[in-house]
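In this view, the complex is presented without one of its protein chains, the others remaining in place.
Letters are used for the chains, namely A, B, C, D, E and F, taken in the order the chains are written, and counting of residues starts over at 1 for each.
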Amino acid sequence: MNNRNIMSKPFDLLNESLGKEILVVLKGNVQVRGTLKAFDIHMNLNLENANELIDGEMKTNYGKVLLRGDSVILVSP
Amino acid sequence: MNNRNIMSKPFDLLNESLGKEILVVLKGNVQVRGTLKAFDIHMNLNLENANELIDGEMKTNYGKVLLRGDSVILVSP
Amino acid sequence: MNNRNIMSKPFDLLNESLGKEILVVLKGNVQVRGTLKAFDIHMNLNLENANELIDGEMKTNYGKVLLRGDSVILVSP
Amino acid sequence: MNNRNIMSKPFDLLNESLGKEILVVLKGNVQVRGTLKAFDIHMNLNLENANELIDGEMKTNYGKVLLRGDSVILVSP
Amino acid sequence: MNNRNIMSKPFDLLNESLGKEILVVLKGNVQVRGTLKAFDIHMNLNLENANELIDGEMKTNYGKVLLRGDSVILVSP
Amino acid sequence: MNNRNIMSKPFDLLNESLGKEILVVLKGNVQVRGTLKAFDIHMNLNLENANELIDGEMKTNYGKVLLRGDSVILVSP
Partner (left out) sequence: MNNRNIMSKPFDLLNESLGKEILVVLKGNVQVRGTLKAFDIHMNLNLENANELIDGEMKTNYGKVLLRGDSVILVSP
């Protein structure tokens, strides 16, 4: 059995999360929560109903945001 | 149904924002608000009537600015 | 004897760890522990039952997470 | 109507600024003001009559400077 | 005499160190000591019996670790 | 008139500075002054009679130095 053939790919998690709420941790200690509308292979992310979080509390209501992929550290649905 | 085929692309948000006001969060804790006039695939952004913000308050009135794409963390219309 | 030919490759450790718990140290002093479900050649990692750790204590229960490869410093099974 | 076809490119702002004074914000909290004499596609910039600014005050008179593109955050005419 | 032809290559030190203990200094002030089991051209390193060091004292016993090459500053056998 | 055709290139400043004293500002708040002996397209710089400066005062006399291009922020003749 070859694990590589049957294993899923990391980006599958983004595909499954389209239309659902995700949390994104960015460089510079920025956290954004919102609904994933689009992504590309650079991990650029397009969110709606997005809020910036500080210590888990909502800080700024952004509405729509584009997050640059190379600033992303962690994405969690 | 293939989500990838019907999903929009992250840069669509920039295209929709041409001629409209956006907020840009840059590395080094710099925030700039202005009207998006142009962008390219590197996410280099050209704004007019641009102001730098500190804690949500206007700090510097730049007029026109070119923001380098690889300094961008977040763009919000 | 040519050491290069007989030596294993660094990514073999990820392949062996599929389905098992790993600890990931990320840039920005972030540590995440969880079950490795997928990875790619950029070292993007997909974990389940993932928790963020602060000083070895569980801080945030993420469930599923996608960790961006270029934020990774260290992976340990 | 296709916005992409009629929109200007971000680097147009550099082309328009040749021979004029610009402000450049660089990584590491460095600001330089001077007359733009040359640039290339990497955003390397060549200024004359250039001064470094601290809190908007002139600090160092550099005369001519070459600014490395990947240190640039923001350019404003 | 051409120095370039007779000189060894920097990675020879990694090849010589296979199966031996090395010290690795990583970005973010992380130091790891362990037995080198594998490496690749990106300087990704696979160690066994690996320990994280703080001020020269053992802090965390990792067992096996994968260290990401672009986090490496220094390797010493 | 096409500004791009008649404009000089940013690296011309390095070519003009060969054999002359330059100031180099590097990442990590390092400043080096010395005579430019060589450069390449990566902006790697070779200086002679080089001194590190702290607050404009000479700190370390290096003699010859090689400065890595991607650490360079600013070069001034």
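A few notes on this one:
Keep in mind that, in the parts below, contacts are C-beta pairs under 8 Å (C-beta built on N, C-alpha and C of every residue); 3 or more make two chains touch, one makes a residue touch a chain.
For clarity, every value in this text was computed on a predicted model and none was experimentally measured.
The chain not shown here is touched by just one of E:E21, E:E48 or E:D70, and that residue is E:D70. With the whole complex as reference, residues 15, 18, 26-28, 30, 32, 37-40, 44-46, 50, 62-68, 70-71 of chain F touch the missing chain. Not every partner is drawn; the one left out touches chain E at residues 3-4, 7-14, 23, 25, 27, 29, 43, 69-70, 72-77.
One rule holds in what follows: only the chains that are shown with their structure count from here on.
Any chain that touches chain B and also touches chain E would be listed here, but there is none.
Chain D and chain F have CA centres that are 18 Å apart.
Between chain A and chain D, the centres computed from C-alpha atoms are 33 Å apart. Annotation for chain A: residues touching 2 or more other chains are 27, 70. Taken as a contact graph, with one node per protein chain and an edge wherever two chains touch, the assembly forms an open path, each chain linked only to its neighbours along a line.
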